[in-house]
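Apart from one protein chain that is not included, each protein chain of the complex appears where it belongs.
Which chain is which? They are A, B and C, in the order written, and residues in each are numbered from 1.
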Amino acid sequence: MFSKVLVANRGEIAIRIIRALRELGIRSVAVYSTADEAAMHTRLADEKVCIGPAQSKSSYLNAPALISAAQIKGADAIHPGYGFLSEDPGFAEVCEQAGLKFIGPKPQDIELMGNKLKAREYVDGLGIQVLPGTFQEIEDEQHAIRTAKDIGLPLIVKAAEGGGGRGMKIIYDEDQIPNIIKIARSEAKSAFGNASLYIEKYFEFVRHIEIQIIGDGNGGVVALGERECSIQRRHQKFIEEAPSVAVDDKLRNRMNDTAVRIARHIGYRGPGTIEFLLDEKGKFYFMEMNTRLQVEHPVTELVTGLDIVAEQIRIAGGEKMTMSQRDIRVKGHAIECRINAEDPQTLVPSAGKITTYLQPGGPWVRVDGHAYPGYDVPPYYDSLVAKLIVWADDRDRSIRRMQRALDEFVIEGIKTNIPLHKKILASKDFLLGNITTRFIDKFI
Amino acid sequence: MFSKVLVANRGEIAIRIIRALRELGIRSVAVYSTADEAAMHTRLADEKVCIGPAQSKSSYLNAPALISAAQIKGADAIHPGYGFLSEDPGFAEVCEQAGLKFIGPKPQDIELMGNKLKAREYVDGLGIQVLPGTFQEIEDEQHAIRTAKDIGLPLIVKAAEGGGGRGMKIIYDEDQIPNIIKIARSEAKSAFGNASLYIEKYFEFVRHIEIQIIGDGNGGVVALGERECSIQRRHQKFIEEAPSVAVDDKLRNRMNDTAVRIARHIGYRGPGTIEFLLDEKGKFYFMEMNTRLQVEHPVTELVTGLDIVAEQIRIAGGEKMTMSQRDIRVKGHAIECRINAEDPQTLVPSAGKITTYLQPGGPWVRVDGHAYPGYDVPPYYDSLVAKLIVWADDRDRSIRRMQRALDEFVIEGIKTNIPLHKKILASKDFLLGNITTRFIDKFI
Amino acid sequence: MKIDDIKELIELIEGKDIVEIEYSSGDEKIRITRSATGAVRHEQKARSAEPADAKQEAVAAEIAAESGMVSVNSPFVGTFYCAPSPSEKPFVDIGTRVKKGQTIGIVEAMKLMNTIEADADGTIKQVLKKDGDPVEFGEPLFIIDPAG
Partner (left out) sequence: MKIDDIKELIELIEGKDIVEIEYSSGDEKIRITRSATGAVRHEQKARSAEPADAKQEAVAAEIAAESGMVSVNSPFVGTFYCAPSPSEKPFVDIGTRVKKGQTIGIVEAMKLMNTIEADADGTIKQVLKKDGDPVEFGEPLFIIDPAG
């Protein structure tokens, strides 16, 4: 097992990892930019290193600085968290070359699934239903127009190297095709350094359901059940829950099996997520795979009682996987609300000093956050300040517990989306579980 | 079900109850003394009433004020919490006379078990092993000396109306008997209004193990397993855990059955606790029954997944008990550390303003507390400021998670016992589970 | 406040272990902080978690206190009555002259009638509660002007 791990991230996920390391008896090294000198993750780690200026590019995305920091601190592994360099196969490789274990999947698996177009092809090759769409890069407008004729409008244009909801455009009308392709291509180029696009059928009223898996790297894979992540705004997840009201035992088994088949075929190592779209008839389509820990992993932790991050570190450290599919039991219901520092109306990020911070507590309320009274939320990074997660023995009680916890959560000095969460949780459609990926539109 | 409940308590337990009420959709009324105007429980409740000056006698122990407060607010029930009036059968009765449901056992059951001497007699009458000792009130010194000859030294002198660790004296030497009886009698008189004493054999190196039960009031009773509460200082519990390393399945079943037999015989209503002493040979002795919610109920909640407070309120509100013995599963391991505002060396309570308050968070960490940054801990009440409770899938991980959470917990401005908790958690004997009621002595 | 006053204040704390003086004028506020080693701190602070419905009365009572008036507060949580029974006249009205110890109201709690007595000789300046109002412990019920 590792004796010291550098956590190449910031915010709540850095803290989540530092906590897991401490519980495993492994020393942790926090890294921080000059804008994060007072950040909570630097206080909770055993050691810390300043790696660069505020801009992510020169700090949290600065691979040489991260590796150099691990070396001067004598760390033997790097945990990338999510975002930043977590899905950069090059970084994973450079880590291993530098003699540092990368706590994540094998570089080639990150690469395979990182190119969403190649991943579609790969999964289709396993005989698994993927979303209708192109299997090659869109060459030109004509290609896109032909696709529209083949599979019908609306379509969604995605960047091959995108993913996680970034770099997507919807086409409702054939006339828009040339224009949207042009814009999408240039955006993809500048955002992901790769102009490759592909097209999928755009389903408007479907659910985003994903399966959490963990692999041992040698073909051993267990599935931890689904998460319902349909409540999204701008293709970014907003509220997640497990289990989903739309998934019964039979469907759950089929989705679990499908996810396991993909991960087993890869020989996938550590936690990963297979994202599906689920239509009203119970048919599900592979969308993409995320080869990293996910923001919403806690809802799965709370319904299974399994510590996904500790298991990830143990597997990377060469220990046997402790989980077996037979032992996995989903019990009760969990919900996560992402508490963002943003204007609840405009969703514009709201940086600044937190003057009052009262965290909810009590039974089955979990807060994974990094804010504290007096913390100055920097304007440079993601707006997520805390994940509020609750568990209860059924969905109704889980919702009421979340409402209670949201009522207790006091953050003053910056704007947050807490009021929007309260509105959603109190809505009849949410209570009934009538949710789709377009759900949030009516609240904004 | 109730529409509005007055919570006749303060501090963390008032908040615990207010949270349960909110999750059940029941309005809550907080009461407070003039010293508690800024207390957190008054902020979290739907309504609040000032019931008297700082002294408990004139506020939280002032039955007419509490009932009057419930009446002017239109509450239909009163939850007494623990401590204060929770075990006063007179208060329970006055509530019912005033048309207010008392959320607790029937008054006669509180009375039966409230007199610890009568309770011994009652339980002995059921053929259950009680601690060796007297079944009548100690009449005089001679009576005590005869008892010493019968059952051997050391002995423990207890007040019949005491309980919960209060009003106890240990006799190691026959010569001390006259003096100790005299002092104990006058202390019992002034503390409990009743000079009755009884004597039990004092076991030095035993465990305090208690069984949580819940009854439906009609003879239906389920047992939720044991809690290990041996870590005590001055007969007050300090750290509690579930399950106990000293209790295997067979013993657990026997202790559960014994507890259920007592509660069933009474027709006990709501949550209650049967306290036993367990010796090294696995023999257990009835000590007393607490007819109320207990401070340490969360450890049982975390290992069973059951919400004891919500169930208590539902039962008092006339709903059927939702639990059945068949469904109770103890999973994993939970520990609770009582965080007190006190000097960790001298244990003297430390009132004053909390300047920094950073609450631990993350996976499976629960804080039931009432402190916040800037809170002024008043000198009038119990020194408990928070209960820190963790769960993990086994005891070792649970201990490491607790250590991690204790490391994260920052309370400045007052002294707390956090350093003492850290010392205990890090000790080899605690890790090995070698604990008895005398465990803490070597740390103070 | 003039520069000279400020000067005087500075001279005042020089050589003492006072580290901070704060002064306001509207509603008068003063704050003097001694160094942590000596540590006595004066802070005139209002009740921070005032029940919303009691605020107005509290303000009235504070004004009363400042201007030398006497506030009569409820000694119990319960229901306020201004008269001995519904059919009778109120004990007092605004302008009534009262003697110290005279019964001026009732707070009922659990059928027990707690009589409210005037704390001072004077004139009833305000009656802050209506017949039948719920009152909390310590809530002001009457303002008496002892000079009136």
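What we mean here is this: a residue touches a chain if its C-beta (ideal position, glycine included) is under 8 Å from a C-beta of that chain, and two chains touch if they have at least 3 such contacts.
What you are looking at is a predicted structure, and each value in this text was computed from that prediction instead of being measured.
Residue-wise, the contact with the chain that is not shown comes from A:A69, picked out of A:V7, A:A20 or A:A69. Per the touch definition above, the residue from A:L61, A:A98, A:A195 or A:L251 contacting the chain not shown is A:A98. One of A:N9, A:S28, A:T42 or A:S56 touches the chain omitted from the figure, and that residue is A:T42. Of the residues in chain A, those that touch the hidden partner chain are 32, 34, 37-39, 42-43, 48-53, 59, 64-65, 67-69, 71-73, 98.
Everything that follows uses one rule, which is that only the chains that are shown with their structure count from here on.
Graph distance from chain A to chain C, where chains that touch are one step apart, equals 2. Centrality by C-alpha centroid: the chain sitting nearest the overall protein C-alpha mean is B. Centre-to-centre, using mean CA coordinates, chain A is 56 Å away from chain C. Chain A and chain B have Cα centroids separated by 42 Å.
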